[in-house]
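What you see is the complex with one protein chain gone and the rest in place.
A, B and C are the chain letters, set down in written order, and residue numbers restart from 1 in every chain.
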Amino acid sequence: MKFNLRVRVVAEFLGTAFLVAAVVGSGIMAERLSGGNVALALLANTIATGAALVALILAFGSISGAHFNPVVSVADAWEGGLTWRETLLYVLAQISGGIGGTIAAHLMFRLPLVSLSQHARSGPAQVFSEFVATFGLMSVIWGCSRSRPGVTPFAVASYITAAYWFTASTSFANPAVTIARSLSDTFAGIRPADALPFILAQFAGGMAATFMFRWMVPNLPASAANVVVRHGAAE
Amino acid sequence: MKFNLRVRVVAEFLGTAFLVAAVVGSGIMAERLSGGNVALALLANTIATGAALVALILAFGSISGAHFNPVVSVADAWEGGLTWRETLLYVLAQISGGIGGTIAAHLMFRLPLVSLSQHARSGPAQVFSEFVATFGLMSVIWGCSRSRPGVTPFAVASYITAAYWFTASTSFANPAVTIARSLSDTFAGIRPADALPFILAQFAGGMAATFMFRWMVPNLPASAANVVVRHGAAE
Amino acid sequence: MKFNLRVRVVAEFLGTAFLVAAVVGSGIMAERLSGGNVALALLANTIATGAALVALILAFGSISGAHFNPVVSVADAWEGGLTWRETLLYVLAQISGGIGGTIAAHLMFRLPLVSLSQHARSGPAQVFSEFVATFGLMSVIWGCSRSRPGVTPFAVASYITAAYWFTASTSFANPAVTIARSLSDTFAGIRPADALPFILAQFAGGMAATFMFRWMVPNLPASAANVVVRHGAAE
Partner (left out) sequence: MKFNLRVRVVAEFLGTAFLVAAVVGSGIMAERLSGGNVALALLANTIATGAALVALILAFGSISGAHFNPVVSVADAWEGGLTWRETLLYVLAQISGGIGGTIAAHLMFRLPLVSLSQHARSGPAQVFSEFVATFGLMSVIWGCSRSRPGVTPFAVASYITAAYWFTASTSFANPAVTIARSLSDTFAGIRPADALPFILAQFAGGMAATFMFRWMVPNLPASAANVVVRHGAAE
């Protein structure tokens, strides 16, 4: 069953809002409680983010495909899964949802609604990290959606859990989340000036993975979103 | 197969008792061992709670639906899944089970059977946190129970794992658990005076999510409990 | 398909050996690395134990039922799943496998083959903890094996992960493992004098849960072991 576009866009908004609230909120909580131990703070931030991804992709996957990420939606459009009009609305919902998530997290922790981050994340190694992070993310998505779409939520959450630690940038891998995190001067923040190189590297990594899987698995399903929906229905 | 009401009520009592014992007991253990490092204590508390939810929902889901939470039972009644008489018995079992869980935890750790918590958790940010926490919890439940009920145990446990960190209140999200935790002057406690605003915010958040999903997914199954049972039978 | 008894007994021996090696070995590693932070050591010990249970039950479940625990085998015999002769051989394999696991862990960490633990774990609260721990463990096993046997490995591992923290005894819940841990004067050890009360409480808790589920779910399958095998075959 295909949901109408309005419902799917609301699902993308809500899911991305909760995802960013989880990333930013758990970062605030972790930094407050960890007494300066950054490894412990990042570990808590990691576990909260990975767990949120499992829950949110399972909850919204059958409605909108649970992209929550402009790179995923654009790659899906490229493969014929979304029209470009749908893609535009998805991306707008993701960006505004992400900003809503930052605001919600700030409200819960009694901070100003938004605050420009001063957390510098720049340089070629950081940008290369985002390329690798998003290349891996899209590889995992295409790899699973082809053969076992039912496990995609677990694969994506596990991938991001790992990538928080194995990339030097802690794996943003998501332009909407990057924008939202630039508006939070907290643990998870990123300086607005550093956001654009991150976003460009994310799209480059996602496109490279999509090209590679087009060669590796030519009979890609038309749409990652559709696959999830169909799977949900069939199960 | 539908179990008779007495068995289902016993399942709700036992499941909620074990859930609260896990929350309170692991909080006591974590605080004792962590030498004042609150982040580490909350991390252990989180992992224990999330793991307990996986085990308990899988164990009791096919019997009673594994609500363990008055917000879930009332929402289910609202959608036609439980009669109001069943709902009343479910809620009484959850509250008394929760209190039993606190007592069991205290017995295991050689503490007085009950003790009123002095842990202040008040103010608009805390109450808003509970609204968000329960809104998200019910969204995850309705989102999964519609399309993939077999994964609900993992989605709910993952959601609570994340919400312990991304909400400022550590996500009680459950009136029966809130009452039970008010009777434990330990790590997981809440001052009895702060319990009512929490509970009201929890019901408000759960109702809002239920309304939203009624619009998003009109053909909601009649009962979350039934879906789990049917799924268990079909698998 | 039913495996012949010799192969099933070898599977019980190997699985219990690896389980105890995981419990004892990770305790040694965690204590060595954690610099006196007991919460951190127990957290590592918990994650290693839970993960080992997932892997070992999945690997050996279809061969022997992956009991690795005399309480489980006796309860299964009680319900008609194993003959008493099979049960005796299972229990002997579990006990000798457990001791083998302690020896293997000691060899890996360059310790004497066995060493009597001096870790005191006594008193009514500790014994009550073991009753609760094993009551919960058998409830989870009977609850899952009836309706969704395929998830039992995840439910059992999650339950033990939680119970390491919410019981005051860190949830041994297994007589074979208790005996094996009495022979290791390391983090996971238990004084031999304290083992018998633990074991009695474990059997009492397991029997109570079995009685309770006999009332709650009268049409229990004949054998937990068989159910796992059948499930594996059907999947």
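Note that in this section contacts are C-beta pairs under 8 Å (C-beta built on N, C-alpha and C of every residue); 3 or more make two chains touch, one makes a residue touch a chain.
Remember, it's a predicted structure, so these values are computed and weren't measured experimentally.
Out of all the chains shown, which come into contact with the hidden one?
A, C
Among C:29, C:156, C:183 or C:199, which one is in touch with the chain left out?
The one listed residue touching the chain not shown is C:29.
Thinking of the whole complex, not just what is shown, which of C:55, C:92, C:114 or C:212 touches the missing chain?
C:55
Based on the whole complex, identify which of A:28, A:156, A:183 or A:199 touches the chain you can't see.
Of all options in A:28, A:156, A:183 or A:199, contact with the hidden chain holds for A:156.
Of the residues A:117, A:167 or A:184, which one touches the chain left out of the display?
Missing-chain contact among the listed residues: A:167.
For chain A, which residues lie in contact with the unshown chain of the complex?
37-40, 42-43, 46-47, 50, 123, 125, 128-129, 132, 136, 139-140, 142-144, 146-148, 150-151, 154-156, 158-159, 161-169, 215-217
Touching the absent chain: which residues on chain C qualify?
Residues in contact with the chain left out: 3, 7, 10-11, 14, 18, 21-26, 29-30, 33-35, 37, 40-41, 43-45, 47-49, 51-52, 54-56, 58-63, 104-105, 107-110, 150, 153, 157, 232-233, 235.
Going forward, only the chains that are shown with their structure count from here on.
Count how many hops through touching chains it takes, at the least, to reach chain C starting from chain A.
2
Which residues does chain A have that touch at least 2 chains other than itself?
Residues: none.
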